[in-house]
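Data block below; observations after.
One protein chain omitted, others in place.
Moving on to subunit A:
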Amino acid sequence: FLGAGGGNDIQWCFSQVKGAVDDDVAEADIISTVEFNHSGELLATGDKGGRVVIFQQEQENKTQSHSRGEYNVYSTFQSHEPEFDYLKSLEIEEKINKIRWLPQKNAAQFLLSTNDKTIKLWKISERDKRPEGYNLKEEDGRYRDPTTVTTLRVPVFRPMDLMVEASPRRIFANAHTYHINSISINSDYETYLSADDLRINLWHLEITDRSFNIVDIKPANMEELTEVITAAEFHPNSCSTFVYSSSKGTIRLCDMRASALCDRHSKLFEEPEDPSNRSFFSEIISSISDVKFSHSGRYMMTRDYLSVKIWDLNMENRPVETYQVHEYLRSKLCSLYENDCIFDKFECCWNGSDRQVEFSSLCTSDLSSIVMTGSYNNFFRMFDRNTKRDITLEASRENNKPRTVLKPRKVCASGKRKKDEISVDSLDFNKKILHTAWHPKENIIAVATTNNLYIFQDKMN
């Protein structure tokens, strides 16, 4: 896995990079979410300016068998606009916090996108034909004088240049007092949940004027508030089960069949604190920034500031595996607290669930065997659960030629720095990779730096 090219290890190569080249980053261009659709053909990104850009994978080129199709812009639209809350005299950011795709049911594609307050269901449809030959209208749309019509004809559809249209089909608003951090579509494909800092609501995709509150952790006296909800997700197979994580490092699993308001969890996942690692920042770094179920639903993965943990849903008292993402930051927590980096919310993702992991699946009974997450200095990390090997790669325009295998990076925590290693003090903490996504079926990954989207794929031979 460490680029040695042995056996079934994946060798990652640079494929494409999208976005502006200049170092001066426009605030609106900051990427805030990345998500593949269920087939992997479409890749959506949301940014701070409220825009959604969807890339589509080219059909595989028969002549170029050594690379998979490239992703090109398919559709761009303004999903959310900035709003003003007059009651509180505050702006509501248009930044897209999350995008989730619905599985495809017909020719059109549907996705949910959300900012801090409002969720929208967008329909993305193609138009490649248009009717021509109207009787009362000219081709350019001007109306004809009816008295000039002497014959009648039936309009016919003729091909036209492909046009991709995005239209908002549902707007789910006014259900969240606090900032929405997660949306998750249920396995019934009819309902979905949205979670803010203190509450989780259940929606039906068809109904916008009503939503059911299923979790509420707001205390009667706000002064007593010490914990907030940080992420939530539905179980991939069980439509009545969901989990939510908190700022204190706990995950609660709830069953909606138990009661209408799931204030009492069915399971509470929490790892006891390691006393040798106690510091002022223990609580802050334990805050979970992302939670993702494995494909089978037997495991879930959580990301806190320094590590990724894999939990077996059958064991609540500790994770089954823990992977250190950037342990060398542990001695820098005070500075990271001061410059707010300690509050960065890194996401994590599983590998895709198809044939390339069949070797791994012999070892575990779960197809989810590799986890990926971001770090600083535009580094991102992958951990192979089976081989227990890990790798650090960098998303940068330098030294990235197509089909050249990415060079593994190494951070030197202390002591003598070897050649090609980077010392902790040289890391650029403004270059953070918070959002990554893995193609559901192939070894293609999308990695978002501040304002660029990198696509890497494995070396095909």
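We take it that a residue touches a chain if its C-beta (ideal position, glycine included) is under 8 Å from a C-beta of that chain, and two chains touch if they have at least 3 such contacts; residues count from 1.
Here is the rule we go by: contacts and distances are computed from a predicted model.
Asks: Given the choices "Cell division cycle associated 4", "CDCA4 protein", "SRTD2 protein" or "Aspartate aminotransferase", state the protein name listed in UniProt for the chain not shown.
Replies: "SRTD2 protein"
Asks: Please identify which residue in A:Ile284, A:Ile370 or A:Ile455 touches the non-displayed chain.
Replies: Answering carefully, the residue with contact to the hidden chain is A:Ile284.
Asks: Could you tell which one of A:Asn72, A:Asn213 or A:Thr226 touches the chain left off the display?
Replies: Of the candidates A:Asn72, A:Asn213 or A:Thr226, A:Thr226 is in touch with the missing chain.
Asks: Check each of A:Asn174, A:Asn213 or A:Ser331 against the chain that is not shown and name the one that touches it.
Replies: Considering the complete complex, A:Ser331 is the one touching the chain left out.
Asks: What residues on subunit A make contact with the chain left out of this view?
Replies: Output for subunit A: 88-93, 116, 177-179, 197-198, 222-228, 230, 247, 277-280, 283-284, 287, 329-341, 343, 376, 424-425, 427, 429.
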